[in-house]
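The structure appears right after this line, and notes come after that.
Excluded from the complex is one protein chain; the other protein chains are retained at their positions.
A, B and C label the chains in the order they appear, each numbered from 1.
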Amino acid sequence: MLPDLPAPELVAQLRTMLRIRRFEEALIGLAADHEIGHFHVYVGQEATGVPALALLEDGDVAYTTHRNHGHLIARGVSPAGMAAEILGKATGLNRGKGGTLHLASAAHGFPTTSSSVGGPLPIAVGSAFAFQELGLDRVSVALFGDGALEEGAWHESINIAAMRRAPVIFLCENNSLEALGQKANEYPSSTLAAVRLTDLVDPFGVPAVALDGTDTRAVHEAMAAAVARARSGGGPSFIEARTVRWPGNRPLWPQLLTGETDVAYAWDPERIPVEHEKWWARQDGLLRFLRELLGAGLLTPGDASAIDTQARAEMAGAMTFALQSPFPRPEEALEHVFA
Amino acid sequence: MSTLRFIDAIRNGLDIEMRRDPSVVVLGEDVTYGGPFGATKGLAEAHGSRIRDTPISEATVVGLAVGAAVSGLRPVVEIMYIDFITLAMDQLVNHGAKLRYMTNGLLRAPMVIRAQGGARGSMGAHHSQSLEAWFGHLPGMTVVAPSTPADAQGLLQAAIRSDDPVLYLEHRGLYWQKGEVPDEDDRVVVPIGKAIVRRPGSDLTIVSWSHMMGAALDAADGLAGDGIEAEVIDLRSLLPFDMDTLLASVGRTGRLVVAHEAVTRGGMGAEIAAQVQERAWAELAAPVARVGAPFVPPPFAPELERAFVRDADAIIAAARHVLDTPARGGTPTPSPEPVEA
Amino acid sequence: MLERMWLIRAFEERASEMYARNQIAGLLHLGIGQEAVAVGLASALEPRDRTFGGHRAHAHALARGADPTRLLAEIAGRSTGYCGGKGGSMHISAPEVGFVTATGVVGGNIPLALGAALAATYSGDGSVTAVTFGDGAGQTGSFHESLNIASLWGLPILFVCENNGYAEFSPLSAHTRVERLARHAETYGIPAVTVDGNDAAAVLGAAQVGVARARAGGGPTFIEALTYRLRGHYEGDPGKYRELTEVTDWKLRDPITRFVADQGLEADTAELEDRARAAVDAATEAALAAPRASPDQLLSQVTAAVSQ
Partner (left out) sequence: MSSPDTSTTAPSPSPDGSSRLSYAEGMALGLREALASDPTVRLMGQYFFGLTPWRRLTVDIRERFPDRVWDPPIAEIGYVGTGIGAAISGLRPIVDVATASFLFQPFSQVVNEAANIHYMTGGQTRVPMVIHVNHGIRGGGAAQHSHSPQAMIWNTPGIKVMTPSSARDVRGLLRTAVEDDNPVFWADHVKLFDHIDEVPDTEERIPFGVAEVKRAGTDVTIVGTSLMVRRALEAADMLATDGISAEVVDPRTLVPFDTEAVLASVGRTGRLVIVDECHQSCGVGAEIAARVAEHAFDALRAPIRRVATADVPIPFGRPMEEFVEPTTAKVVAAVRSLLG
């Protein structure tokens, strides 16, 4: 279902989702013939990240993990700067020192990224703590996967957030349905004994909701309520957005197992290849959002193709910029240890 | 003898000890699947429930292993990246390493922590550290770091048979290197605390361990080109380390270079240099030179990572400095290593 | 059971006196008022079962049958102590009676207990492991990770939380909105029960259910015993943070007077108390007479072979 937003904003969200999708696909293409180390892609979760982060304002902060490309693009970070950083170039966001696991853009409200599971959770609570103390009407968002709920850091963070009624939102993107290493569709998942993830939150009296991560209206409404609660001093919230893991994310290194996305799948189902029919037809949140926009007459296939073409061009440009950027001088390794 | 990759020698070592001793169990994230590098691939089929996947809860999994060790098991815990051992420090430092001492021997904790590290493949600051020095500072702990497939297998077997907690350090840069490994019958367990001279020499001694041994041997070859014979020692065991072999060598050569991948400051090299200077003061013709990473977190970019990890050239430069230093009383040439603030 | 409760009471009161006379050094956390939980739990266990204590663990060691002489010697830093004077009050250990170890780190012992329970699943000795901790441990990460793993693997373990309402100096309510830690256990599908920690019989009953479940392979049980410690968090703590009325109210519910009344043991209680105090006097004499821990013992038992 579509969020209750004016058409231009919805179309803008679609544009952002397509830009994220094309960025990730271009990156996978690049990785095929360039040694760029281990990285993770956000394919299939755009319909969660884009509507959720669209509700944040300047000054709000978000702490994400290793699967962060989509989050940063969703808040306006330059894909060229990100691609350069992923390749370790001097023009990268972190000047080559962080790479994909630590992509950061303080100006866009991403102070740092930690790749230690559960690591960023208490830090997100810390920012919320500071906003309270400084009387700032801001929100802190912790973005993490279901794996982080097995770490002690999670338990200590939700407890402190609840105690202080801190303006922090715990957005858990649970992509473990049919995931690697766990029996498909089996709850409790083999590494978490709780029957439902939201059960973990109930003892603390923190409002918790579980929803389908591809339903943009549900994401929008849950996040809007959480942001309002935080800004009004109502304290923290927990949102579990469930998505099916994109088949290409199964192997250790992401691969285009399903082939590149074809926006036409949204209005011409026959083009969908049989092999991954389930994914394209029912599990990809981006295509679902596109189908709903077309159904509501807010967009024509022509508009969609135009937006898609622009996105492809932008991301090709970003990759070229990254490839052509210079590596940092080795001596730069000694800089920025201390402020 | 058979030729095995380093990673396969580790699996071999685990498999042999599990067949020999039913109390040996393997715990870790995705270990039944084989782990990210395949060290435990196939063991689940052979040993069933003695290979156990754990949730991502490093602190409790290590604590649990200590409790199991105290209760008659010999657990081998895999920590996927040594960077994440920081989450389990309390259980290791305050319980694992101390239970025997605090109870005056009533309890003992025979366990092995396998951890993989090192700056390789641009994985950034949370996946590329070398942290052995912390554990060199921890009484009650044993630390080993093999550099060849044979030692990987032999030291792992020795670690599992040890009655104390052992940190078994692996370097992913070594995983795919091949080497000779003794077969079933003439298999010898590599003793903990014993170094080995990989290359005899008379002009100076170079000591190192794990992945850095490659650079040390390359440096020795480079020096040989200029008629300088460097003796290269593979420490293999960092705590306890084989002081006798080291002193014997320094006694002959009078000059020592210590090379490791970790940052120089507070690294194992500092302890080795301090002890050698305390005990072989008269024999030393020059100060012990230390070659380690600059005092920065591991950077991501390939160029920066290469600058971060010291190579054969850096060891050769240190060797030259140590050789150029005139016998006592002369004016010392400035050390290539910057005086760090 | 009453005899063991009196032994604990006498032992802890003597330890308090010795601390005041500087005969015991370091930090001392006493369990006066928590005897019912220790004895109730221990009475449900068999010799093959194991107990892990927290930093307030004398009562649990004595309840399992630890020798008061060797225990007092350890607390007083004597070489005849269980750990040769190396452990002290927070690190007592009496494995021969099933008391494995205490710990100085809040919640630090819970993962250890999981390991012992795991060992039992492999050895098949049918043993059960009990781990005791205060409500302060409820907010630590290892508490959450441990409940998760114990439930996932169905480990034969009893989590016994002595909820005395205070974590060090601040009331539990200052540290979490969760009044009953049992709530966390239920989240992980672990059967939980809350009992009056001053009623030894009630604790025994709950413990027996847990032990039976564990022995039958039914996995962990969480017992929350609501109790009250009549001394400060540690010896020397003025305890001003608790209103005095609250302290006197609890004194009325002293677990020993409660047990005597419930079980109709008025006739025997005086005699058992005297016997307990005599045993503690003997233990004190022996401990104070024993040689202090000697430095030459210092370097032993660091590792199997002494490291550099």
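The rule we apply is simple: contacts are C-beta pairs under 8 Å (C-beta built on N, C-alpha and C of every residue); 3 or more make two chains touch, one makes a residue touch a chain.
Given the structure is predicted, the values throughout are model-derived calculations rather than measurements.
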{"item": "Touch partners, limited to displayed chains, of the chain removed from view", "value": "A, B, C"}
{"item": "Selected from C:69, C:176, C:269 or C:284 as touching the chain missing from the view", "value": "C:176"}
{"item": "Residue among B:74, B:98 or B:171 that touches the chain left out of view", "value": "B:98"}
{"item": "Selected residue (touches chain absent from view) among B:69, B:273 or B:319", "value": "B:273"}
{"item": "Chain C, residues in touch with the chain not shown (by the definition above)", "value": "25-27, 77-79, 83, 85-88, 90-91, 103-108, 136-137, 139-141, 167-168, 170, 174-176, 234, 236-237, 292-295, 297-299, 302, 307-308"}
{"item": "Interface with the undisplayed chain - residues on chain B", "value": "59, 83-84, 86-87, 89-90, 92-94, 97-98, 101-102, 124-126, 133-134, 136-140, 239, 263, 265-271, 273-274, 277-278, 281, 286-290, 295-297, 299-300, 325, 328-332, 335, 337, 339-341"}
{"item": "Where the unshown chain meets chain A, residue by residue", "value": "61, 63, 92-98, 102, 104-107, 111-112, 114, 116, 119, 121-131, 133-134, 136, 140, 152-153, 155-157, 159-160, 163, 335-339"}
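Heads up, the rule we're going with is that only the chains that are shown with their structure count from here on.
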{"item": "Per Cα centroids, the chain farthest from chain A", "value": "C"}
{"item": "Chain pair with more C-beta contacts, A-C versus A-B", "value": "A-B"}
{"item": "Euclidean distance of C-alpha centroids - chain B vs chain C, Å", "value": "40"}
{"item": "Centre-to-centre distance between chain B and chain A (centres being mean Cα positions), rounded to whole Å", "value": "38"}
{"item": "Chain A and chain C: spacing of chain centres that average the CA atoms, whole Å", "value": "47"}
{"item": "Shared interface positions of chain A, touching two or more other chains", "value": "150-152, 190-192"}
{"item": "Sites on chain C at which at least two other chains make contact", "value": "141-142, 145, 148, 152"}
{"item": "Touching residues on chain A, where the partner in the complex is chain B", "value": "35-38, 85, 88-89, 92, 94, 96-99, 101-102, 114-118, 147-148, 150-152, 180-181, 190-192, 252, 327-328, 330-334, 337"}
{"item": "Interface residues, chain A side, partner chain C - complex", "value": "150-156, 159, 162-163, 188, 190-195, 199-200, 202-205"}
{"item": "Partner chain C, residues of chain B touching it in the complex", "value": "22-23, 25, 50, 52, 54-55, 57, 59-73, 75, 90-91, 94-95, 99-108, 139-140, 142, 162-164, 193, 239-241, 243, 275"}
